[in-house]
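Only one protein chain is missing from this complex, and each of the others stays in its spot.
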Amino acid sequence: MKYWRVPLDSGEIQITKGVVHIIEERCKGCGYCIEYCPREVLAFSNKFNAKGYHPPLVKTEDCLNCHYCELLCPEFAIFSEAAIG
Amino acid sequence: MKYWRVPLDSGEIQITKGVVHIIEERCKGCGYCIEYCPREVLAFSNKFNAKGYHPPLVKTEDCLNCHYCELLCPEFAIFSEAAIG
Amino acid sequence: MKNSGTSPTPHPLEELVRMDRIPHIWCPGCGTGSVFTSSLSAIKQSGIPYNQFAMVSGIGCSGRGAGYINIDSFHTTHGRAIPFATGIKMARPDINVIVFSGDGDLFAIGGNHFIHAARRNMDITVICVNNLTYGMTGGQVAATTPFRAKSATTAAGNPDSPFNLPLLAYASGATYVARWTMLHARDLADAVQEAILRKGFSFIEVLSPCPVNFGRRNREKSLDTLRNYHENTIIKNGANPAELDVDFGKKVVLGKFIDIDRPTCDEMYRKMYWPQPETDEKRKTG
Amino acid sequence: MKNSGTSPTPHPLEELVRMDRIPHIWCPGCGTGSVFTSSLSAIKQSGIPYNQFAMVSGIGCSGRGAGYINIDSFHTTHGRAIPFATGIKMARPDINVIVFSGDGDLFAIGGNHFIHAARRNMDITVICVNNLTYGMTGGQVAATTPFRAKSATTAAGNPDSPFNLPLLAYASGATYVARWTMLHARDLADAVQEAILRKGFSFIEVLSPCPVNFGRRNREKSLDTLRNYHENTIIKNGANPAELDVDFGKKVVLGKFIDIDRPTCDEMYRKMYWPQPETDEKRKTG
Amino acid sequence: MATETIKKEVIVTGFGGQGIVLAGKILGMAAALGDKKESTLVQSYGPESRGGACCAQVIISDRTIQYPYVKTADVLVCMSQSAYEKYKDQVRPEGFLITDKDLVNPDGRRDFLDIPATRMAEELGRKMMANIIMLGFVTAVTSLISEKAARDAVLSSVPKGTEEMNLKAFTKGHDYGLSKLKGREKKAAGQTGAIA
Amino acid sequence: MATETIKKEVIVTGFGGQGIVLAGKILGMAAALGDKKESTLVQSYGPESRGGACCAQVIISDRTIQYPYVKTADVLVCMSQSAYEKYKDQVRPEGFLITDKDLVNPDGRRDFLDIPATRMAEELGRKMMANIIMLGFVTAVTSLISEKAARDAVLSSVPKGTEEMNLKAFTKGHDYGLSKLKGREKKAAGQTGAIA
Amino acid sequence: MKSHVLTGEHFINGDEACAEGAIAAGCKFFGGYPITPATEVAEQMSVRLPQVGGTYIQMEDEIAAMTSILGAAWTGVKTMTATSGPGFSLMMETVGLAVVTETPCVVVNVQRAGPSTGLPTQGAQGDMMQARWGSHGDYEIIALAPSSPQEMFDLTIAAFNLSETYRTPVFIMSDEIVGHMSEKVIIPDARTIKTISRTKPTGRKDRFKPYQPGPNGVAPMPAIGDGYNVHVTGLTHDEKGYPVMSVDTQKEMMDRLLGKIRNNRDDIIMTEEYLLDDADIAVVSYGVSARTAYTAVEQARQNGIRMGLLRLITVWPFPEDKIRALSKRVKGFITVEINMGQISREVQRCAGTVPSYLAGHTGGAVIPPDDVLKIAKEALA
Partner (left out) sequence: MKSHVLTGEHFINGDEACAEGAIAAGCKFFGGYPITPATEVAEQMSVRLPQVGGTYIQMEDEIAAMTSILGAAWTGVKTMTATSGPGFSLMMETVGLAVVTETPCVVVNVQRAGPSTGLPTQGAQGDMMQARWGSHGDYEIIALAPSSPQEMFDLTIAAFNLSETYRTPVFIMSDEIVGHMSEKVIIPDARTIKTISRTKPTGRKDRFKPYQPGPNGVAPMPAIGDGYNVHVTGLTHDEKGYPVMSVDTQKEMMDRLLGKIRNNRDDIIMTEEYLLDDADIAVVSYGVSARTAYTAVEQARQNGIRMGLLRLITVWPFPEDKIRALSKRVKGFITVEINMGQISREVQRCAGTVPSYLAGHTGGAVIPPDDVLKIAKEALA
């Protein structure tokens, strides 16, 4: 179920290696990026940001730079880039 | 073409003999009753009513009391009744 | 001697007409009077006591309808006949509420109320006199004016396309949708009667000539318009609502298109909000 | 060490966002921000210079959209985004006008403007954040609230049925009609881009959670809603608009339903009313 | 009449649909643009597009006209019986009453001039040009406006394509007026033809 | 304090979504209905449903309250840092500042009483009951309202079905307050426990 | 039948109290459209009306909401809607219809700071002149201004009673502060609440004229279904209700419409006075601002300034005579209101040469009592 987006996008999105950036202070902790990352790259962190939410942390290096979290995040708090190298 | 309504109504409306009444002062001379009477019972008269229109006159005794003129007339100026006898 | 041209008995609909207001304001050849007559005839035929009706109109030539019927009748503001009718219906579900108004009133300024009442399946009967224009203000372009037709504000022709009203009604949730012309006087009367007697939001579009402010600009005398109604229409009950554009170039489709059952707004409200039987009692005394 | 959680480069959409207004007012878990992000992404991808866009919103949580995009943007009155957009489009046909607003704004108070703009095939893109309620005022029943759903003004459930928005859009004359959920972020972005790049009235309904004022009353956390979007939807491009009721009991149909060609309002107006070539010149200086 | 300012007040009245306001407009226009006088036209009408009462009031003066309504007219033109009934007392004793012969039946309490304008228009096949015929007549029998001014005003007021027909109608009315005047002159030599 | 009328002014403030207004409402209700005093509650909030600044102002008095706003409070309750920053100067020198221990970091320029209300609520599994815990605390450490009045007001203000849980939350806060007071009393014997 | 009036003491906000007042007054129909800060009136009515056999319907916009209550009113029931500035603006055309068709109904405006969308969650009193002049054409209107939740309850009942007595829409001009302020509200025993219902006609149905006034200038009003076959129109109409497009009929109709309010001013106008007898400065205020004014008067008296308060409970029709009478003995008027000068203009109009000051501001908060004091000091300096 977690992977439901993959088949849809896999045709269009080149499987690359990515790095995901989190702008923690913007996060409101909805968990959407965590829940719907096709690679389960993300998890809630324990820390609180100033607004009192737990921003996600990057738990694996599997990010494929699909930008899905970037599009889904309601807060402009996360985005991915191609990994250099 | 004048008879176009007959087939539609003939199933429902019993063919009876009717007498058509014209309330001349109400008429605005649109000619609808004249044009669409299935039996061509009506015609424009020469006289003017007070509003300056020519109300219809009854030119034949073929009225079949179909009430169509009664429904069509925008002025409540014409209606039919069953002929007595 | 021919049958007499003068009338010994009153016109059979006089009991339903405020005779002290006749002659009405409608022009010679205006179809509104015909639509009105068919509607009165349906009310009469329905057999329902007249004090169980209310007629509501907006503003426009057709909107004057409420001013001539001799029942409780309301000539409201431009476009607002339907919310007024909604207030009546929801406060007194036993009253048969008929909205009689024009295309401009119901679908230009009043379009939103129409689609919402249809969505709720408000149990009212809406009769729209569609003369393809704003008659009363002198024939400006309306939401029903045919593409390229002339009007007082589209001297070079209407650049926009009109609504397909039955489709709009259907898409909004209307449970009874029909279209006739004023020439189809008996079908129209039957449709109005059927609409009155059934439950739910019923919409009847009636094509009707405005010789003075539409016909004149489009080189159509009223009898020409009626000929169109006769020759260039076709009756197709149950026709696909998507195929009901008014285009006399092709045939204009008439008939009853939609007639479905769905709980009405007042029914559902009572069911969900008045669980106690006592409230029905209360309402009556309220 | 894992990839850094802090950001060395700015978020790629920042150029399109009034960053000095962030954080926005949307609640945690509100889908509006997601719809907004997908829309911005489409604008960026379209390749059209940003000063050839205008965004117009009405009033509501979603209506705040215009306040966050860093292009010419207009936060108007409740329900009136479309006529405002119409004014822009007809006066400056070269501007890409995007309406970003809520279901209450566009279809309750604003319903009439919607159907008329669709009828005219006004060349604008309408993105409706449909959260099934009036979020901003605290979750009252809307014209999109499912039958029997709870709201702040229907404690015992909604007695009315909601609109089928794609059907309504189609019936009104829209030439592009699609539905996605905010979870279908990429399809949504693609649809918005397609709508921007094509001519004509384009309507995109986007289902989106309002966990605070709709979800809470209907025992649905935002992740529950997203699960629904995932599990209980089905993509059927070209589906019959009549079969698009939003009912998560059955599957909710997503996709592009309508994509047809018809001259737009501004095209037809210029064609019929500006026969002289010089007028085009004049307009530019005007 | 010898006031400091020359001021003529006209009421044209009939049914909606008869072109009453247009007749008034042409009158006022002729005075203002052709004869270079001051003139005002005000109108009153009901909600009906056809058949309701309709009235145009024209004032022609050689100085600025402030109050634009006519209390008692110098010339009253009636194109329907009901209009006649309503306005018949709003004409000065020394003023003139002009009627459509077939549509108005004056009570005979005062002198009047009539023309079967509607019938003449029907004969022309243009019932709606009765107003222009009437205008020609009024131009001929009164000194309200000059003929040239009237013709120019007709030309610039009627729909494109109908100019010729309208001028013809005007001429018909005008001729009728001239011959009527002649008849009158014969009857009452010494009275000037121009009546207002 | 020895004015003729006893009047207590309270500000409760935090984020939208924390139940600030409900806390204020229970306070006011307890005073008015339970303790039979006069009380007013006014609120201020922004357009955001969640996360915006939110403030409830309660006045409790033994005579009619006209002007319902609080200039300087006898008791200031802060449930967010930003609220604290905004209102910290609106409390009387002799008044009391009460904070949520985890959410507010006072600048130390004055004495204050704190309770980890949000954390305690999370422990209860009901984060949104932090306000009720805070209310219990406030009831215990101040003389604003009686405990019975407070409990009754909680009961009639919270959604059906959640009464018990809310009372439990109240008790938690109240107990915490009592023990806190005890601790204080020990520290500064001679000061009365009821602080406002 | 058990009473549905919630007799007892409540700690509720003004909006809720307003809804309870409506229920107590016998309101049976509410056409709503949500808007901050009036939404709670609708929400409360949506819960309460079904309990009393009434109907809540949420319409598609404020125009529809306002229109629906007129339709419902003609079925014989008491009806109401509630809104704030933007919605109030939208209702104005229909308000005119209500006035002209003499349809009783109650419209609540819980004012927020405008113009336009303004400050939706913050209070003001900026729609006071709009209440009087917002619809096109001449008319008289009744508007009440509650100063507390208790008055939201009491004056809602009064509004219904006035509305039924005079067959006219009545406005309750509240504000966000009173609407959202909670205080103790005492709801009396249902039997002690005085409610008035419109007079129904009694004579022959065929001769009945729905606009033929009774002794107080108001015509009895039949309900749909009673068999009177009324015709009701927004056009100028005669006593029969028939449209007559004439200046004379217009005058008759307007004289009746204006007269029924103007000639009953004494019955309609409610004011409250506080320490006015010896006052040098008369403070005029209403709604939440009257609470500021009251406080200012107390403070002024403590400062030795002879200030008194005229609180307008009825704002429209404006109590001109009271101001005229006061202008004979005070040295100055200060109107306290959360706007840039609305009712203060009316005070000025009636004050002759006595100076009239405004203690106001652009909205979003109450006027502090100090502002009033400062003006008073300047005025007397």
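A, B, C, D, E, F and G are the chain letters, set down in written order, and residue numbers restart from 1 in every chain.
In this section, a residue touches a chain if its C-beta (ideal position, glycine included) is under 8 Å from a C-beta of that chain, and two chains touch if they have at least 3 such contacts.
Every value quoted in this text rests on a predicted model; they were computed, and no experiment measured them.
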Which is it among C:L13, C:A42, C:I109 or C:V252 that touches the chain not included here?
C:I109
Out of D:H75, D:K150, D:H184 or D:K256, point to the residue that touches the absent chain in the complete complex.
D:H75
Of E:G28, E:G51 or E:G173, which one is in contact with the hidden chain?
E:G28
Kindly state which of the options G:W74, G:Y139 or G:Y242 is in contact with the chain not pictured.
G:Y139
Touching the unshown chain, chain D contributes residues 18, 20-21, 50-52, 54, 56, 59, 66-67, 70-77, 80, 82-92, 94-95, 112-113, 116, 265, 269, 273-274, 278-283, 286
Which chain G residues would touch the chain omitted from the figure, given the whole complex?
63, 84-86, 88-90, 92-93, 96-97, 99-101, 111, 113-122, 124, 126-127, 129-130, 132-139, 233-236, 245-247, 250-251, 253-255, 258, 339-342, 345, 348-349, 352-353, 361-365
If the hidden chain were put back, which residues of chain C would touch it?
59, 75, 77-79, 108-109, 111, 134, 136-138, 140-141, 143, 152-156
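In the analysis below, only the chains that are shown with their structure count from here on.
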Where the contacts of chain A and chain F overlap, which chains show up?
D
Comparing F-G with C-G, the one with more C-beta contacts is C-G
Since chain C and chain D are copies that touch, just let me know if over half of their interface numbering is common to both, same, or not, different.
same
Measuring centre to centre with CA averages, how many angstrom lie between chain B and chain F?
85
Using the touch rule from the top of the page, what residues of chain F touch 2 or more other chains?
46-47, 51
For chain A, which residues are shared contacts with two or more other chains?
28, 51
